[in-house]
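Mind looking over this structure? Questions follow.
A single protein chain has been removed from this complex, and every other one stays in its place.
Think of it as A, B and C in the order they're written, each chain with its own count starting at 1.
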Amino acid sequence: MSLVLNREELSDYMHQIFPQVHRDFVVEDLTEDKITMRLVVEDRHLRPGGTVSGPSMFGLADVCVYAIILARKGRQSLAVTTGCSMDFMRKPDGERDMIAHCTLLKLGKTLAVGDVLMFSEGSDKPVARATMTYSLPPEGSAAAAFG
Amino acid sequence: MSLVLNREELSDYMHQIFPQVHRDFVVEDLTEDKITMRLVVEDRHLRPGGTVSGPSMFGLADVCVYAIILARKGRQSLAVTTGCSMDFMRKPDGERDMIAHCTLLKLGKTLAVGDVLMFSEGSDKPVARATMTYSLPPEGSAAAAFG
Amino acid sequence: MSLVLNREELSDYMHQIFPQVHRDFVVEDLTEDKITMRLVVEDRHLRPGGTVSGPSMFGLADVCVYAIILARKGRQSLAVTTGCSMDFMRKPDGERDMIAHCTLLKLGKTLAVGDVLMFSEGSDKPVARATMTYSLPPEGSAAAAFG
Partner (left out) sequence: MSLVLNREELSDYMHQIFPQVHRDFVVEDLTEDKITMRLVVEDRHLRPGGTVSGPSMFGLADVCVYAIILARKGRQSLAVTTGCSMDFMRKPDGERDMIAHCTLLKLGKTLAVGDVLMFSEGSDKPVARATMTYSLPPEGSAAAAFG
């Protein structure tokens, strides 16, 4: 129940494995079962009308859960997303970053589940919620993905 | 943003409208955006192996969100469930009641969303999570259901 | 990619393992990747207003996917439901049985996914849809459930 990577180590590792998008995401806070992630909103994340796009919010939620699994399981982790559910509740503000608060609800041997609430920075009304499920390969296994 | 029904009024009204199942559910706590509900687990809620059944957990989550909508909108509310997502994370203990903590994430004009975390009483490890979405009829509308 | 249990064997086995509810469910048709299941609607499945309850529809969808996993993997299968998503689209007719058409989308080593469309008998407008995900224990494993 302790972190294998701290916030700095996790950030460094994400920059290595996601070279194209690492500037999009900033780990703001990290504990054993919670992570706060910022999406640095830029033009490419927007939809006509100036709102943050659905795929960008999906990506933010997915990165949150993946990152906290990495922080708990370590760099060799081969977790793959197997499911998601999302609810879009309010219009995001395209001129503000998005802040995601993620709680790791379960980290089992083969399955992890994380819940994410997303806000436009400065607001306390949630823009969207997501639950992401990950399949975890058995330890020592090379293959694994996609159950 | 205030309650139209308090805990006692909500409990009384639920007993009227759900005569067959009102003994199953007890409103433990109620605020403007949170409700805690107990499922009094009995044999009919169990599956072989002594765990609480999936349909019972679905019902618990659904009642939570419906109840807090009633408490906020009043007895005339005609909300209907339009969607749900659930994740089952641990084995519930069939010898204990289930306690559901529900947060109302959105109560708009036509759509409500509530999140529910369910525990076996006495444990702090969530057994299941659910999100329920409800369609709300326009005020003054008689028809409404099923969008 | 072939059936381990045929329709009669599957029905017999379901009657053994679900003694309390076996009369509710009838396997109408079974192929390698599809199953059709009838919910024999009775008073206990209804909500005030004469519609089939949400928990009853959840149960129907869950049984469909569990049954086709059994038919493919055999009686020793220890599959457990890990997730579900449902959309409720039309009011079910409480005076008719419900017919569920389920497609098994994936049957992997550790994960199965099935999709279910539910109708009131005699109508071609879907009442609800559901996706159920199951975790499958590694073969030869005794424990397994809840990843």
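Just so we're on the same page, a residue touches a chain if its C-beta (ideal position, glycine included) is under 8 Å from a C-beta of that chain, and two chains touch if they have at least 3 such contacts.
Quick caveat: nothing in here was measured; it's all calculated off a predicted structure.
One chain is missing from the display, and on chain A it is touched by residues 17-18, 48, 53-56, 58-59, 62, 80-91, 145-146.
Along chain B, the points of touch with the absent chain fall at residues 82-83, 85, 106, 108-111, 133, 135-136, 138, 146-147.
Residue-level contact of chain C with the missing chain is found at 85, 87, 89-90, 105-106, 108, 111, 113, 115, 117, 126, 129, 131, 133.
Definition applied: only the chains that are shown with their structure count from here on.
Of all chains, the one whose CA centroid is most distant from that of chain B is A. Centroids of chain A and chain C (each the mean of its C-alpha atoms) stand 32 Å apart. For chain C, the set of residues touching two or more other chains reads 82-83, 85, 146.
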